[in-house]
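All protein chains but one are shown at their positions in the complex.
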Amino acid sequence: MQVCLMISKSALKVSLILLGLTVAAFIVQKSFREEFPGNYPKFARPVDANFEFFNRQVRIAVPDELNDFRVFVFAHDSRGHMQAIIKQVVDGTIEVREGDYADIDVRFDGSQVAGFEILKRMDNYTRETDMFNALKEARVNGRQAGIQRCLYPLCTRCIEGCRSVISGGDLPLEMHRGPDGAIQPVYSKGKCPRCGKCFVWCPVNVITNTKSLLGK
Amino acid sequence: MKRTLIKLNTTMMVVLVLFLLAIVANALASRQPWVLFCYKCKACNSSCILGIDPQGFVDAALAGDPHVYIYATNVKLQLSKAAAIDPDMIVTAAGKKVSARAALDELHISPATEVVTYQVQARHAAGFCFRCGACERACVLGLPLLREISQLRGKEPVDASVSHDQ
Partner (left out) sequence: MTVLGSISLLLFLSALIAALRGWIPQRVLTLQSVLVLAALAVLMLRVLFGPPVPWAQVFTATSLHPITSTIAGFLFAGALQAAGGFQAAGSLVARVTNTPLGLPFAIVLLVNFPTVFAMPCGRILAAPLMPLALMLGFEVARLHRDKAMTAMVVFGFLVNAGASCAPSLIGGLGLLGEGMGRFPMGTFSKPNQMGILAITVATMALIRLHYGRSLNMRAEDPPAADSRPIPESAYLSFILFIAVLIVVVAIRPPIPIQTILVLMTVVVMFVARLSFRDLLSGIMLHPLSALVAGYIVAGALLTAGGFEVLQAVLVMIAEHTVLGYIGVSVLVVFLPLFLAMPCGRIISVSLIPGVLMFGGRVAEVSGFALAPAVLLSSFVLSSAASCGPSPLGGVGNIGEGRLRIRGFWSSRPQALGIFLGVPLAALLVPLRGVEPPAFDPVFALTMLAIGATVGVLTNILFGSRPWHVGGIAGGLLVGGLTVVL
């Protein structure tokens, strides 16, 4: 009782007001609930792309299912870095013209991503890497070039989903540079807890729901 | 100070208070009260490959209007599509920053030409957004920007062709 009397009344009032405001803020806030079906994920296959080189542009034919999607067009350079530009698929075609500069430079350590740099700042480029030339050089020198639908390393939401339910580094989902040069998810079904976060959070439908508890 | 001047100065102070209250009311009405905490430091800005300024989404909530123009400096799309989405959208075309309408009508640029956006309405930027969450990870306060983006997309869906929600 004595302790209660010693406490400042104003301080108590302020605390109550703050508590009230916090509760009110929670009530006002739009509810945001995500549902994660407990199924196994399935993964989109690497994109089949057909490159056609012209004098000042490259025309890339991709499956119609990618229409209106934005994808990475990439080419590996002599340093082993991946230069990539984001392009929209229009009528099953992507055009990379002379003067289209790379948006991102990705470094690798073995098959894993060691770091990346976004190359455009506001409306200027920190480094101007002409993607048309990069694609041409990759073809001449037999280096990898192609289309990547997954947004890794920009987007890491599937990995974050995994990390949120699995402690330690032994994740069922890892990102590796594949044989075609594109970065793609490598999945170990045995380790998967079927939390469903990877396909709910994947923004580009590279990972989708099998809608099956058995993952078939 | 004369009485009239006192009244005038007091009115101006009231305008200031109302202005602040309007911002708070907008944040509450948008049902995203956390936008009031944003430092507007733009740490999120450097993480977006589409050059979208995620703080613009916060501005849209504070202004209570998804039509406010925000930076989106690296979205490539056909000029005809840009004009169809919003003719007043600012794009970089032929080395100039002009509205999509002016690019078509005044600069006579072919509608099939690929242009790069510069300033677009917040709701359209939300439509262009990949929702990769890079902005949320970059935010020093960890503000839930994706919630606001989802809300902006939901409120007035943009042309489906620029969205990934197919």
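Order of writing sets the labels: A and B. Residues in every chain begin at 1.
What we mean here is this: a contact is a pair of C-beta atoms (placed from the backbone, for glycine too) under 8 Å apart; a residue touches a chain by one contact, two chains touch by 3 or more.
If you're wondering where the values come from, they're calculated on a predicted model, not measured in any experiment.
Considering the full assembly, A:S10 is the residue among A:S10, A:S31 or A:S78 that touches the omitted chain. Contact between subunit B and the absent chain runs through residues 1, 5, 8-9, 12-13, 15-16, 19-20, 22-23, 26, 36-46, 53, 56, 59-60, 62-65, 67-69, 138-142.
Touch with the hidden chain on the side of subunit A covers residues 6-11, 13-15, 18, 118, 120-124, 126.
Following the convention adopted for this analysis, only the chains that are shown with their structure count from here on.
Distance between chain centres (mean CA atoms), subunit A to subunit B: 22 Å. Listed in rising order, the residues of subunit A touching subunit B in the complex are 25, 28-30, 32, 68-70, 86-88, 90, 95, 97, 103-104, 118, 120-123, 151, 154-157, 160, 201, 203-205. Residue ranges on subunit B touching subunit A, taken from their complex, read 28, 31-34, 46-47, 49-51, 71, 73-74, 76-78, 92, 97, 114, 116, 118, 130-134, 137, 144, 147, 150-151, 160-162, 164, 166.
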